[in-house]
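All protein chains but one are shown in place.
On to subunit A.
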């Protein structure tokens, strides 16, 4: 059986290429039909903020690519509740259908996956 991989994305979409490069790992793995999950943690939850205008800072819109995750077979999407709370992002306002987890559930999630990559 294929090993499962959790990708933890910890950078804001405007903070250099990390957010995109984490997403690229997920999309590449989805193309191979691998069991993948993606967790938005720390500043990574800013990727889920609605109504972004990345063109204002000469960036491409990451949201459109994030929306493609379920189409690539990456349906296990999570966000850290404490990260959302610290940054004032209401869980019901997010641009992606993520499951919001408390800290105990985060530990269980990481334990459940065979492998973890954090960017």
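The working rule: a contact is a pair of C-beta atoms (placed from the backbone, for glycine too) under 8 Å apart; a residue touches a chain by one contact, two chains touch by 3 or more; residues count from 1.
Everything that follows uses one rule, which is that contacts and distances are computed from a predicted model.
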Candidate names "ABC polyamine/opine transporter, inner membrane subunit", "Transketolase", "Sulfurtransferase complex subunit TusD" or "FAD-dependent pyridine nucleotide-disulfide oxidoreductase"; UniProt protein name, chain not shown: "Sulfurtransferase complex subunit TusD"
Candidates A:18, A:59, A:82 or A:95 - the one touching the absent chain: A:18
Residue among A:12, A:91 or A:117 touching the omitted chain: A:117
Contact footprint on subunit A, counting only the chain that is left out: 2-3, 5, 17-18, 21, 24-25, 28-29, 31-32, 34, 115, 117-119
